[in-house]
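Here it is: the structure, laid out below.
For this depiction, one protein chain was excluded, whereas all remaining protein chains were kept in their positions.
Per-chain numbering from 1; labels A and B assigned in written order.
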Amino acid sequence: MLRFLLTRLGLAALVALTVSLISFSLLFLAGDPAVALAGEAATEEDIQAIRAQYGFDRPLPVQYVAWLTGALTGDFGNSYYFNTPVIDLITERLPTTMRLGLAGICFALLLAVPLGVIAAIRPNSLIDRFALFISVVGQAMPTFWFSLILIVIFAVALGWVPVSGSDTWRHFILPTVVLGYFATPGIMRLTRAGMLEVLRADYIRTARAKGLHPLKILFKHALRNAAIPVVGLAAVQLGFMLGGSIVVETIFALNGAGLLAFESINRNDFPVVQALILIFSLIYVMLTLLADLLNAWLDPRIRVA
Amino acid sequence: MNSLLSVRNLRVEIPVGAGLLKPVRGISLDLNKGETLCIVGESGCGKSLTSLALMGLLPKVARCSGDRLSFGGQDLLGLTERQMARLRGRAISMVFQEPMTSLNPAYTIGDQLIEGMIRHDGVSRAKARDRAIFLLEKVGITAAASRLSQFPHQLSGGLRQRVMIAMSLMCGPDLIIADEPTTALDVTIQAKILRMMKDLQAELGMAMVFITHDLGVVARIADRIAVMYAGIFVETGTARQIFDTPTHPYTKGLLSCLPVPGKTKLGARLGAVPGVVPALIGGVQGCGFASRCPLRQAACDIEPELSERGDGHSCRCVHDTPTLRKAEWATA
Partner (left out) sequence: MVSSSRSEINHTSTPGQQLRRRALRHWGLMIGSALLGLIVLIALFAPFIAPHDPYAQDLTLRYLRVAFMGGTWEHPLGTDHLGRDYLSRLLYGARISLTIGLVAALISGTIGTILGVTAGYFGGRVDTVVMFIITVRLSMPVVLVALAVVALFGGSLTVVVLVLGFLLWDQFAVVMRTSTQQIRSQDYVTSARALGCSTTRIIMTEIMPNVFNNMIVVITLEMAHAIILEAALSFLGLGVQPPLPSWGLMIAEGKDMLFFEPFLITIPGLALFILIFAINMLGDGVRDVTAPENRN
């Protein structure tokens, strides 16, 4: 188990290193950042000055190592736009995104797992068809369009929730629904397929032969085994959600890391963008690691090897 | 009528598309306390569905009906699922064919052993644990107490089946239904488990319905035998009657497949019953075995009744004194 953990941590470090290299070189592939930074009216001297100020005149590998050693200690340099440490900007905004992501995944699980379970117990029933409908619609609905529709209906027409902002919990309702709904189809399909498979398993027949209560058979014997792959998927989905929150946060003007990313891209604020790409990657890798640990805890065949 | 289990004309039907599949077409049996009945037949004859019907564990699509299905004087056909669940695992329990997959991989065997007893008898965990350890030792598992915290994947197939047997005994049932419990196991382990089951049965005094396709197994444990073919019993009788004076051509065919120690020569070819079980969609016309029977005649187009051939030995065949000998099977 310890070995497994160390291997995975090593892998995480390696992934982070590669991502950092990619996001770093991305900036220089696009051309001279100093030119972009200086703006259109800048003279050659201005550009030279900027080059010297930001250290762009050093060789690329030197710049990368300098940036990386900084990043290891949480120092991602200063934002070009605010001229404040990037890490401060991010730590200020990340909790909002985390809150949104967690709320979204909870919403998705609360909707998808019960629906998937009921759909599996009663295949072809009305609820099964409803679940299928939800998942087909969810897969075909572009997030940003769904957001706008919800705003039109619930914020404008009905006035139940605020249109945008991030001041109160009510501001989080629509973004949570949008982000959560996006993850619902996958989780529901997996839950349903898993339950269908598990309910056919011999050990469920054994449990019935023991005369156990049907609910106990369903929750203790069936769901526990069907849940194992769902946990992994939910963790991955949460990772995608955090990375994908950029669209939702932009639409709802939710002041999180996603909105920061969008604003920074539009402001050519590369240090912030680079740092965000790296941090989102790290979070994703950590989430998959967490999923593996949860799986090991749920599945004794992995845990007790 | 004080038999423990009494079944009359039990039928199982499964609607498939346009037709109706009839895997069990009216079987009747009586089983006394402490007695072992073996139901023998080849794959697809309906023996497993019979056992599931007795337990009330048929798949949802299947329909079960019958003139009588009573256990200890109680009518099982009229019971609700909830009442039936109260009976399952307590008074009737079952051992399945697949020890590798019949235990839940997510829980320790201790947990799976005791949960039925805790539900049915309302005993404490500690008490159920004691019973589990006692039974694990009974089924020949060493270091029983430490096994309780192990997971199924840590046990071999033979051990798992022993656990399954111990599990079926937890509440001290009156009847055990064993559906091919040794088929998936190695031959040496098979023999051990059979002996153990026989001993346990003698010690605990429960009745057993033992389902198998293996006449070698039957010979070891059966008090009485029912030979099943195409959804019905074609011959029933005591073990002695069936083995010594088989009357139905199918029984004879099955017996000719068995090597007899001292009689079958080394290298001699064993027999096999030619042909396959008829499809059971829409029922069977006439004697189900006719298409494979070397003694087929016009009268076989009408399904024969089960008729008494003396002292509880009955057979479902138009032939009064079937003249077929083992030797003829080899050429048939």
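As a convention for this text, contacts are C-beta pairs under 8 Å (C-beta built on N, C-alpha and C of every residue); 3 or more make two chains touch, one makes a residue touch a chain.
Here the structure is a predicted model, which is why all the values come from computation and not from measurement.
Asks: One chain is left out of this view; which of A:L6, A:L26 or A:L110 touches it in the full complex?
Replies: A:L26
Asks: Pick out which of A:A34, A:L89 or A:L276 touches the chain that's been left out of the picture.
Replies: Answering carefully, the residue with contact to the hidden chain is A:L276.
Asks: Of A:V62, A:L110 or A:L148, which residue touches the hidden chain?
Replies: That would be A:L148, which touches the missing chain.
Asks: Since one chain has been left out of the picture, which residues of chain A touch it in the full complex?
Replies: 11, 14-15, 18-19, 22-23, 26-27, 29-31, 136, 139-145, 148-149, 151-152, 156, 192-193, 196-197, 236, 239-240, 242-244, 246-247, 250, 261-262, 265-266, 268, 273, 276-277, 280-282, 284-285
Assume only the chains that are shown with their structure count from here on.
Asks: Roughly how far is chain A from chain B, going centre to centre by Cα mean, in whole Å?
Replies: The computed centroid separation for chain A versus chain B comes out at 54 Å.
Asks: Mind listing the chain B positions that touch chain A in their complex?
Replies: 55, 57, 81, 85-90, 93-94, 96, 98, 101-108, 112, 115-116, 119-120, 151, 153-154, 164, 167
Asks: Would you pull the chain A residues touching chain B in the complex into a rising list?
Replies: Residue list for chain A touching chain B: 201-203, 205-214, 216, 220-221, 224-225, 298-301, 304.
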